[in-house]
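As you look at this complex, bear in mind that one protein chain is not there, while each of the others sits in place.
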Amino acid sequence: MDKWITKKAFINLLKNHQSIMVGGFMTCGTPETLIDWVLESEVKDLTIICNDAGYPDQGVGKLIKARRVKKLIASHIGLNPYAGSQMSEDALDVTLVPQGTLAEQIRAHGAGLGGILTPTGRHTIVEEGKHVIRHNDQDYLLETAIGADLALIQIEACDRLGNAVYSKTARNFNPIMASAANTVVALTNHQRDSIDPECVVTPHIFIDYIVKEDTHGS
Amino acid sequence: MDKWITKKAFINLLKNHQSIMVGGFMTCGTPETLIDWVLESEVKDLTIICNDAGYPDQGVGKLIKARRVKKLIASHIGLNPYAGSQMSEDALDVTLVPQGTLAEQIRAHGAGLGGILTPTGRHTIVEEGKHVIRHNDQDYLLETAIGADLALIQIEACDRLGNAVYSKTARNFNPIMASAANTVVALTNHQRDSIDPECVVTPHIFIDYIVKEDTHGS
Amino acid sequence: MDPKEIIARRVAKELSDGDLVNLGIGLPTLVANFIDPKIDVYLQSENGLIGLGPIPEKGQEDKNLTNAGGQYVTLKQGGMYFDSATSFGIIRGGHVNVTVLGALEVDSEGSLASWIIPKKLVPGMGGAMDLVVGAKKVIVATTHTNKGNPKIKTQCSLPLTAYKEVDLIVTELAVIEVKEDGLHLIERHPDTTIEEIINQTDAPLKYTNVKPMEVKS
Partner (left out) sequence: MDPKEIIARRVAKELSDGDLVNLGIGLPTLVANFIDPKIDVYLQSENGLIGLGPIPEKGQEDKNLTNAGGQYVTLKQGGMYFDSATSFGIIRGGHVNVTVLGALEVDSEGSLASWIIPKKLVPGMGGAMDLVVGAKKVIVATTHTNKGNPKIKTQCSLPLTAYKEVDLIVTELAVIEVKEDGLHLIERHPDTTIEEIINQTDAPLKYTNVKPMEVKS
C-alpha cells in the first residue's frame, strides 16, 4: 500500500463537479501546493467546503478568483472580495454556516452520525428551514452531517503509513476533514520514521494519499 | 488557582444522589484510589456513568458491590455478577447503552450539543421510546446528551495547570468525561514541568482538581 | 482440526491488504493468527487503539495496554492510541473494513442477535451494535449450532444486535452469504455434505455451485 503520490497521480483524482473539503483557517494550514495543482488541472464547477474563502491569491480564494467554484460552504468570506462579488452576481452559491456548526457537521459525517443538535443559530436566519428540537427545556437546531468526495489537508509530518501530526494552529479543520471525505490527500512538510503513538492526531487509516511538499512540480 | 487537593478535600466534593462519571474500560484507566475514597466517604444512592460495571473488587464494581449505586448507565455489566443480581432484585436501575452511543452522548454534553443522530440501535430494543429521524434515506436515533455532577478520571501525567496526557488504552472514556461534568477530578500518576503543547489530550481548563497518586491516605 | 481453527482460518482469507479490521472477543480473536503474512492488515480494538499486536510475553504485560476483552496486548510499529469517541467515530463512520464477531443467532435477513438472553444473560451490548452497523463488511464467525440447536434461523428470536447488517456467515461446516433474497450456501467443509448443513440450519439455503471450504494451513 504505497500512499505516496506525485502531481500527476493527484491530478487524476480530480473531476468536474466534485465536492472538496480544504483545511485551513484564513489559509493557515491550507495545502497551497494542492490548490495550485487543482488550478492547473482545469477542473471546474467545484463545491468547496472550507472555514473561509481565503484571500484572492491564497488558499481556496485562488480557485474562487479563477471561477472554478460553483458552490462554497464556509463560515466567513470577508477577506476575499471575489467571493462577495460572485455571490452578488449569482455566479457563486454561498452557504454561510456558524464555524462551530460547520466543524460539528464535518465531524459528524466522519463519525457516521446523521447530524447533531446545536443551540447555535437559534432565532437567527441560520434557523430558517431547519428542524428545532427541544431537550431539557432548551431549543436546538438539527444540523445534518456534511461529507465530501475529496479532502485536501495540510499536515506537518507523518510516518510511512500516514500517521499524521500538525503544526500549531495549522491543525484547525484538517483532522476532522480527514475523517469526512471519500478520498483524503495530505500534503506533508516532513516524513518521519515514526510518530509517538500517544501523539498521533490523525491515524493513518484516514489518509489515502500523501504528497511530500518538496515533490513540487514532479 | 491551586487545583492540587488531598483526600479530605476530595471527600468534601461528594454528596448523596450525585451523578458520577468514572473513566476506564474494564477498569483499565479507572482511578481506583478515588473510588476507594468514595467508598470511605459513605455517600450513597449514586448514579454512575461508566463504560462497564467493572469487576466485584475493581473499578465501579466496588461501589456496586457495596450497594452505594442506585442507577448505572453503562454498555456492559457482564463481568460483575453483583450488577446483574442487584438489577434482578430491582435494587439497581441499569440502563444499557451501545458503547459508541454512550461515548457520543458524553462528548455531546461536553461540547454543548443537545444530542446526536446515530444509526446504532435501529430496529433493536435500544430504539424504544426514541425519536427516529430520517436523513439522506437513512434512519437515525436521536440520542440526547449525558452530563454529570462529577467526573473521576485517571490521567498519566499533567503539568501544574492540569494539562493532561494518558497512558495507552487507559485513555478510553477519560478525555470525554473530563469535558462533561460540572466538577472534574483527575488522579495523576505523575506531575511534569511541562507537556508538549501539540500532545496535550485534555486541556487544563477541563480539570478542576488533581490528586497525585502517592498522596494515598494523606 | 479444531472447529474454531477451521472458522478462524477461513475468515482470515476474507481480509485484504490495507484493511482495518475489528475482531470480536473470543473465537474472532483467533483470526489474527491466520492472516496472510504477505498482506498488511491493521487491527483495531474499540477500547482505543489501531495496530493490535500479539499477546505480550510473560512479565512484559502493561496494565494500561489491553484489548476490548480486557486481555493484555501489545502495539505494533505504526499503531496509535485514541479515546472512545474517536474509536467509535472510526467504527460508526465506515472506516472499519471488516468486523468479525460471534452470534447467538443470525438470520435469513442478515440480522444478528448476540448480546442478551432475556432473564438469563444480560451482559450488555458493549460495542457490538456500533460495530455491526458501522463496519463495511460484517462477518459472523460461529459454530454452526449451539450443541445441536441451529444458530442460523429464518428469523432471530432473541433481541437483535442489528437489523440486516450481516454479510457473511462462516462456521466449521459452511460459508454462507447473506443476499437480498436470503442465504446462499457458497462453500462447504470437505468433510460434510450439503444435506448435513441443511439439516443443521433452521433457514432456507439457496445453492448452485458449492465450493469446498479452504481451510488449509
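The chains carry the letters A, B and C, assigned in the order they are written, with residues numbered from 1 in each.
By our rule, contacts are C-beta pairs under 8 Å (C-beta built on N, C-alpha and C of every residue); 3 or more make two chains touch, one makes a residue touch a chain.
A quick note: this is a predicted structure, and the numbers were derived from the prediction, not measured.
Contacts of the undrawn chain with the visible chains, over the full complex, involve A, B. Screening A:122, A:135 or A:160 for touch with the missing chain picks out A:122.
The missing chain, though absent from the display, is touched by one residue of B:50, B:111 or B:210; that residue is B:111. If you put the missing chain back, the residues of chain A touching it would be 25-29, 51-52, 74-79, 84, 87, 96, 98-101, 103-104, 106-107, 118-126, 156, 166-176, 201. Although one chain is not shown, part of chain B still touches it, namely residues 1, 107, 109-113, 159-161, 163, 179, 194-195, 197-198, 200, 203-206.
The criterion applied here is as follows: only the chains that are shown with their structure count from here on.
When each chain is reduced to the average of its Cα atoms, A sits farthest from chain B. Averaged C-alpha coordinates give centres for chain B and chain C that are 29 Å from one another. Centre-to-centre separation of chain A and chain B, using mean CA positions: 33 Å. Per-chain CA centroids place chain A at a distance of 35 Å from chain C. With touch defined as above, residues shared between interfaces to two or more other chains in chain B number as follows: 104, 118-119, 166-168. Residue positions 49, 75, 81-82, 85, 88, 91-92, 133-134 of chain C each touch two or more of the other chains.
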